[in-house]
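Of the protein chains in this complex, one is absent; all others appear in place.
Take a look at chain A:
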Amino acid sequence: MSRPGHFKMVLLGESAVGKSSLALRFAKGQYQDHAESTIGAAFLTHTLQIDADTTLKVELWDTAGQERYHSLAPMYYRGAQAALVVYDITNADSLSQAKKWVKELRTANGIDMIIGLAGNKADLATTVNKRKVDAREVAEYADDNQLIFMETSAKRGDNVSEIFMNVARQVAMKQPTNTLNKPQGAFPPTKPKPKGNSSCCSSSDSKS
């Protein structure tokens, strides 16, 4: 058995935008109505198969959303290689809060941090007049700030694994060998070499 590489990812965003629900959907495939508010920090892990020979364990830190606990937040995002900032598409304020988080993360952890932006509760978009945030505008903002943006629905499961997977892929690409351990000692890859995005594949493989 090989130990997968791993990275720390923190979930941030205003309260009740669905951070814990995204985490629960991602890690366990479940959804719960009226899930209790997160107090303090919660921690979940989930292993992703990035490609044929890369697995990554995501160590997901779920945090309390309310601004009151803001000063505890640095304790949670310290050392995180990635973040998923979440807002609620039916709540415009939650987007401005999300933007504040992005700013804070960029200040604290720098440009290297991979940040995903999830517009959650996309399932409510179909209900008339529920949507308060225009996806195209957010997409532009995301482009300007190097964010991986998707609208998600933790309730229906839409785009949940996709956004986590995209963030994980970028983490894998960005930090090829040092912090992320590739599986060791298993089988040599059957394919000669992964294609294209192979900055994550160390050359040592080919020596075998």
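Here are a few things to note about the model shown:
Here is the rule we use: a residue touches a chain if its C-beta (ideal position, glycine included) is under 8 Å from a C-beta of that chain, and two chains touch if they have at least 3 such contacts; residues count from 1.
The criterion applied here is as follows: contacts and distances are computed from a predicted model.
Look at the chain that isn't drawn here: its UniProt entry, checked against "Rab-GAP TBC domain-containing protein", "Proteasome subunit beta", "OLC1v1008507C1" or "Mediator of RNA polymerase II transcription subunit 4", names it "Rab-GAP TBC domain-containing protein". Seen across the whole complex, the unshown chain contacts chain A at 1, 3, 8, 15-16, 28-32, 34-37, 39-43, 45-47, 57, 59, 64-66, 68-72, 75-76, 78-79.
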